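Shown here: the complex without one of its protein chains, the others still in place.
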Amino acid sequence: MSTRVIEVTDLTKKFGNFTAVDHITFDVEEGEIFGFLGANGAGKTTAMQMLCGISMPTAGAGTVAGYDIIRENELIKRNIGYMSQKFSLYEDLRVWENIRLFGGIYGLTDKVIATKTDALLERLNFREERNTMVKYLPLGWKQKLAFSVAIFHEPKIVFLDEPTGGVDPAMRRQFWEMIYEAADQGITVFVTTHYMDEAEYCNRVSIMVDGRIDALDTPAELRRQFNADSMDEVFRQLARKAKRGD
Amino acid sequence: MKQFIAFIKKEFRHIMRDNRTLLIILGMPVVEILLFGFAINMEVQDIRVAFYDPTPDAFTTGITERVKQNSYFTYRGDMHSMDDMEESMRKGELDLAVVFQQNFQENLVHSGEAAIQLLSNSSDPNRGSIAVTYATAIIAGFQQEQTELMQIPFQIQAENRMIYNPLMKSSYMFVPGIMGLVLMIICTIMTSVSIVREKERGTMEVLLASPLKQGTMIFAKTIPYMVISFIDFVIILLLSYFILGVPVNGSLLLLFLVAILYITLTLSYGLTVSTLVDKQVNAVIFSAITAMIPVLMLSGMIFPVDNMPQALQAFSAIVPARWFIEAVRKVMIQGLGITMIWKEVLIMFGMTLFLLGVTIAKTKKRLE
Partner (left out) sequence: MIEVKDLYKSYAKGKVNALNGITFSVEDGEVFGVIGPDGAGKSSLFRILASLLLPDSGVAVMNGHDVVKDYRKVRQIIGYMPGRFSLYQDLSVEENLTFFATLFNTSIEENYHLIKDIYQQIEPFKKRRAGALSGGMKQKLALSCALIHKPEILILDEPTTGVDPVSRKEFWDMLGRLKEQGITILVSTAYMDEASRCDRIALIREGEFIASDTPQGIIDSYSGILWSVEGDRMSAMLTALRDHSAVKTSFAFGDKIHIAVADGLQAGELKQYLAKKEFSDVRIAPIKPTVEDCFMALTNE
């Protein structure tokens, strides 16, 4: 019996007259890799902000990591990890300083941080980069490190916002292998991407159009439903219906 | 030329659409004037007063009693000579001394005129002037009563003498200072930030990749701020004239010319700053440290330059506002002409040339 780590019903966010997120209902199970797709401006970012407890929904209800998204958003923050392409690590801090900082933010003790840092650097083959300033790391390495830091405190869920944008093809795949490892350890992965081949790597995929979730299933099932050869085509068929500004 | 005008239009749009900036640049002079004006004119309590009355009579006793009973005053005794009086005042024991003319009542009855001298200790000009205002009001009240009682017109002349600060009015001191400060903030901070913002937001990259010449851009950037700071200058001038009663004793034209020179100087400094930093926040910090703080501390706005230690006096010589404030005081308050401010004008002119030179040398036609 698997447990649901994200469960939301009719989640809605309005900005004035504009409904950014329009009654979305879905759930994500423990250890699942959940792809969250949509065109620019479809409402992905707003939806993610509500799930992470940093934006208050206008209507609807739900739980993330077992905590209510309206009343217990502070507890949610402590039980999730977050990483985005735009911000993940402090460029002007060294590798170990970043790990130390984020470990500290999530309340790990110095001793735990020290042990886990060694293990992490070992696993990533990063030992020699321990004292390197993050800005001198190649992008692919940075993103791998950022992901490791995002799951350093062993959260129940990790939210990844376009984690592989601009990363070279081989690194991109290594990154996904890390996602699989994390999922195997029971960490739920909630990921957005513009690479449609990456949508195939997810257990299930949802596609947002104009603030609503218009499709949600396994990639294989979606391809069958839409009679398409690839996720790219599924996405195109759905996004073409979009009426919003873009 | 079309490029130039298009650029100026764009700059004005940036300013007009940023309500906060607009509020700062138009509200700042008003707030500063009112703040300084009223903060300094706060109600004053416990005014230490003493009397010198060579020939006491009914009238002098009447006035003395009224002052003693007034809650703002604290009675510090009667003096027996003018020397005593000046001695206490010099020691700082008194804020106000009331000196009656000899044979006060006699003069009043016979000639319908008698004089009272109000001596205020204006080492704290604010406290001194308020003490005089209160005392004058009390005397006027007394006179009013007596006139009605006796049915004959007579006049008590209250003559004020401020000692230790002959220029006296505190607003005379700070109005030129506020001009120096406000213009510095607008010209230096706003100009440098507006250029650095283009670097930070990446629009500079697009501008550089276009045929627009650097000189055109920089010159166009300064025009809106020149206009705005001139408006601010006029606002300050009007507010200080009508609300604080600071007169313009010298030539208004000369005053405007001095202001325009100073505006050009501070704009040039803003441009220099913009060539040295790449981030808006650094532009603000850099301008604040190098421009605002020296204006406040070293320009003579708050602390007179003459009272500073030698080293600071020397340092204040490179603070542009010091020369501007001195020039404004001379023209506006003392009513002096161009012949008396040529030194200040030349120094400011030299500084402007120097800063423009640095700006031109430092301006890049590429990204690095």
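As written, the chains take the letters A and B, and residue 1 is the first residue of each chain.
One rule holds for everything that comes next: a residue touches a chain if its C-beta (ideal position, glycine included) is under 8 Å from a C-beta of that chain, and two chains touch if they have at least 3 such contacts.
Everything quoted here is computed from the prediction, not taken from an experiment.
In the full complex, which of B:145, B:205 or B:278 touches the chain missing from this view?
If we include the chain that is not displayed, B:205 is the one touching it.
Considering the whole complex rather than only what is displayed, give the residues of chain A touching the chain that is not shown.
Residues of chain A in contact with the hidden chain: 38-42, 85, 136, 138-140, 162, 165-171, 173, 176-177, 180, 194-197, 199-201, 219-220, 223, 230-232, 235-236, 239-240, 244-246.
Footprint of the hidden chain on chain B, which residues?
Counting over the whole complex, chain B touches the hidden chain at residues 2-3, 6-7, 10, 13-14, 17-18, 201-203, 205-212, 365-368.
To be clear about the criterion, only the chains that are shown with their structure count from here on.
Compute the distance, rounded to whole Å, between the mean C-alpha positions of chain A and chain B.
Those two chain centres are 58 Å apart.
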